[in-house]
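Data first, discussion second: the structure below is written as structure tokens.
All protein chains of the complex are present and in place, except for one that has been dropped.
Labels run A, B and C following the written order; every chain starts at residue 1.
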Amino acid sequence: MAKATYLDAIRLAQQEEMMRDNRVFIMGEDIVCNVFGTTTGFVELFGTERVRDTPISENGFMGAGAGAAMVGMRPIIDTTLSSFLYPAMDQIISIIAKSRYIYGGQAQLPLVIRSCMFYGNSNAAQHSDRPYPMFMNMPGLKIIAPSTAYDMKGLLKAAIRENDPVMCFEDSTCWTSKDELPDAPDFIIPLGKGDIKREGSDVSIIGVAGAVQLALKAAKQLAAQGISAEVVDPRTLAPLDMPLILQSVRKTGRAIIVDPAHQVCSAASEISATIVEQAFDALRAPVLRVTTAQTHMPFSPLIEKSLYPTVDRIMAAAHKLVTGRPAVDA
Amino acid sequence: MAKATYLDAIRLAQQEEMMRDNRVFIMGEDIVCNVFGTTTGFVELFGTERVRDTPISENGFMGAGAGAAMVGMRPIIDTTLSSFLYPAMDQIISIIAKSRYIYGGQAQLPLVIRSCMFYGNSNAAQHSDRPYPMFMNMPGLKIIAPSTAYDMKGLLKAAIRENDPVMCFEDSTCWTSKDELPDAPDFIIPLGKGDIKREGSDVSIIGVAGAVQLALKAAKQLAAQGISAEVVDPRTLAPLDMPLILQSVRKTGRAIIVDPAHQVCSAASEISATIVEQAFDALRAPVLRVTTAQTHMPFSPLIEKSLYPTVDRIMAAAHKLVTGRPAVDA
Amino acid sequence: MTDRPNDHSLEKYRRMQRIRTFESEAEAIHAAGEIPGALHTYSGQEGSGVGCCMALRTDDYMVGTHRSHGHPIAKGAALRPLMAELLGKATGVCKGKGGSMHLSDFSVGSLGETSIVGSGVPVAAGAALGSKLQGVDRVTLCFFGDGATNEGAFHEGMNLAAIWKLPVVFVCENNGYAVSTPASVTVPVKDVAERAKAYGMPAVIVDGQDVDAVEAVVADAVLRARTGGGPTLVETKTYRYGEHAVNMGRILLDRGSELDEWRQRDPITLYRAKLIAQGVEAATLDAIEQEVVTEVADALEFARQSPYPDVTEAFDDVFVDRLPIPDYINS
Partner (left out) sequence: MTDRPNDHSLEKYRRMQRIRTFESEAEAIHAAGEIPGALHTYSGQEGSGVGCCMALRTDDYMVGTHRSHGHPIAKGAALRPLMAELLGKATGVCKGKGGSMHLSDFSVGSLGETSIVGSGVPVAAGAALGSKLQGVDRVTLCFFGDGATNEGAFHEGMNLAAIWKLPVVFVCENNGYAVSTPASVTVPVKDVAERAKAYGMPAVIVDGQDVDAVEAVVADAVLRARTGGGPTLVETKTYRYGEHAVNMGRILLDRGSELDEWRQRDPITLYRAKLIAQGVEAATLDAIEQEVVTEVADALEFARQSPYPDVTEAFDDVFVDRLPIPDYINS
């Protein structure tokens, strides 16, 4: 065990599973040259048949992944940035999400669609998407959004072993975060199981993807101010571990959901609505969402950064719920 | 004024606006032959330049609509069924929703994207979509989902006059419903304004698209059982008329949202989360969602029908909130 | 392919008859309200589907379209599960979840009759990629219409197959129309086959009403694919007798005498005449027709006797594991 980054975790998860199972292969644009470092050394290890550069044809290679999966392969489809999922939307929805169902279980689609949410670095509106809520609305897709290197390794390995299609949303704000990574070949984190990242009693802060790190920072500062926050990381967005979230909210009586997606119809909205439906009796205060403003992401760095969830906004929300007063200056 | 159907309303709204403004034109697959009857007689009236059959290239003609709008035209893009929006997703999101913003207001995109939600009639998973929640998550798109012929006429005319892109989701379950339609050439219903479809005091039932009709039926039956339900129709899904919804919920203290979309990250989830955030103090019971089950739509008619919202489910929800007991048999 | 009639020829005749008879029964019971949803018939195109599929091995793969009845029957699917599917029964080939637009029998190599136009092309390329990676010599054949060649998915799938030299045969069943729109209005080249040039891919045009000619051309393409020569685009010139779909009454194609002219070149009639000219007894062919009628009747009876799926089955097959059933569903 050695400390490794979130990007290393992606690389190691893929490498171990490709070693273990030769039905696993990976394809994507410029995957051989390997811009982000998630396939370093793969061509040497696995050759260019299993590590495959694609044309700029997202819908085409997404569908090719589906076809390969139907005949028994287990593709990992690297779509580079989440913004490039839109050209591939039809294959993801009409084919990948729906084929098993529409053919009455005859089709099996064991594949992983990876993409990076590359936001907060002046990439402007066409390159800064965090579109997982759209896919959550569609049955037939499992969705993971790991927030730590540890979770990434365990969840991505599980995803590659899954017999259902899984989308993996990688949060670039977590790229450099580090963990000790277990190297047991069968270390996996099962999909659908959330994680309490910090225990607390006054308020539950449910963090999505990179927002978990913000929630943890906020919880630390809140502790110094006498507020005990529990941080819950669902880790998998479809299916959501609602039992874990509800258990936490029943304990604290208060909930804040922090989600870097646009607010409307977000994961935060879904979690809030479900909490209200199922734990209304336990709520001592409204459920609040701390999300990205419902506008596009601008290029200019100062105005871009102000639009995402921040530690300050989380703290303000916690104070509002717990003390009924604005946050004290930390 | 004569009674006309929801489909007539679509036709009349388009016809009047095409008469009024020769920058308006319409294109789509088989629009000349006109399968659903929304462009009957248009070729005779406007010619095949302005009533334009397209190839089966949804992304292509969606983008062509965007380009035409940028140079001063006002296209209506008929995408037949909402399920065919997925191949066009990239142009809708990357170009249509984002261009005005990314170019700092230099681009103007006055266009309307029409599509029909064709569900409940054994069209199976690839043809039964109700995907407006996905588009609600994306800033830059206005979205209407009229539930009556009257609203359709007024909203679609407004949409065609709008200088921003508008998506119009047409609910096939409303096709045959009829209203007296105003024929004043400037009759429009402004986007973003909801409508109280029935007044009541015990519970607010917020209906989305075709679900408004179900909500009204349920409200009628509930009245006979001593429960007074108010039916709120937001009509526009982006932007949502939250002030109207909140006003109703503050009055009744209870809310049910009925939404034919899949439940997760639905319009219902969004409305629920916003109610809880902004009117928690007024709530006397949990906010409930009556939505479509989070599974695909099967072909077999009996099992398909059981998955959508029904009058019974709405009534059961209302009883749970108001009387705390199961619904009595109507 | 076959100059002298043999079992293989008779099987081609049988499969064309099966499609025709199955569909005429389906049309009748659709009109009577026994089949819900849309019904897109393949009548007129049997020479294309059967010629293609008879050039394939049983373990070769096939991807199809919304016009989904002909392809699985051509590939040898049993009729009972197909007819049961049309009726939305639990014994249907897709357990009643797919219906008429998705008659896909995976046991005969089908990888889906997908009703989103053009969406099968990348899937077929992917299946062929899978076979290539597995080192097996299975070929994938992909059917689509003339209209589908205007979709981006067609372009991307063709390109992938070309650059990776995948073992796939693309078959454009050019019936001249997409719903109401003539191909001439949306495809700016005379033959769809021209489009292969954008991918440096060999292409061939064949008379789709001549089942033997189709089989011969496809057999060549299959051989090339199987032996590492890469993909081919085959364009079968054919025609559908029906409207786009049987329940779309309002589409009135102004097709003049076109329909009559094509009926003169009916693939089944032509093949029957050819077989008889080659020495087959009319009685042999009549017997096949009779068997097929019996088979279709049996399939319909089976379908009618079969139960509808239970409501809870709506939550099966989304994933490997059944989804939890919401309270409001009562089985």
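Definition applied: a contact is a pair of C-beta atoms (placed from the backbone, for glycine too) under 8 Å apart; a residue touches a chain by one contact, two chains touch by 3 or more.
Since we're looking at a predicted model, the values are computed, not measured.
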item	value
Which displayed chains the unshown chain touches	A, B, C
Sole residue of C:Y199, C:Y239 or C:F319 that reaches the chain not shown, by the stated touch rule	C:Y199
Omitted-chain contact residue, chosen from A:Q15, A:S99 or A:Q126	A:Q126
Interface with the undisplayed chain - residues on chain B	25, 49-50, 54-55, 57, 59-73, 75, 90-91, 94-95, 99-108, 139-140, 142, 163-164
Where the unshown chain meets chain C, residue by residue	150-156, 159, 162-163, 185-189, 194-195, 197-201
Sites on chain A contacted by the missing partner chain, in the whole complex	29-30, 32-35, 37, 53-60, 83-84, 86-87, 121-127, 293-296, 298-304, 306-307, 313, 316
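In this text, only the chains that are shown with their structure count from here on.
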item	value
Centroid comparison with chain C (C-alpha atoms), farthest chain	A
Chain A: positions in contact with at least two other chains	59, 90, 94, 101-102, 139-140
Per-residue multi-chain contacts in chain C, two or more chains	92, 94, 96-98, 102, 114, 116, 152-153, 318
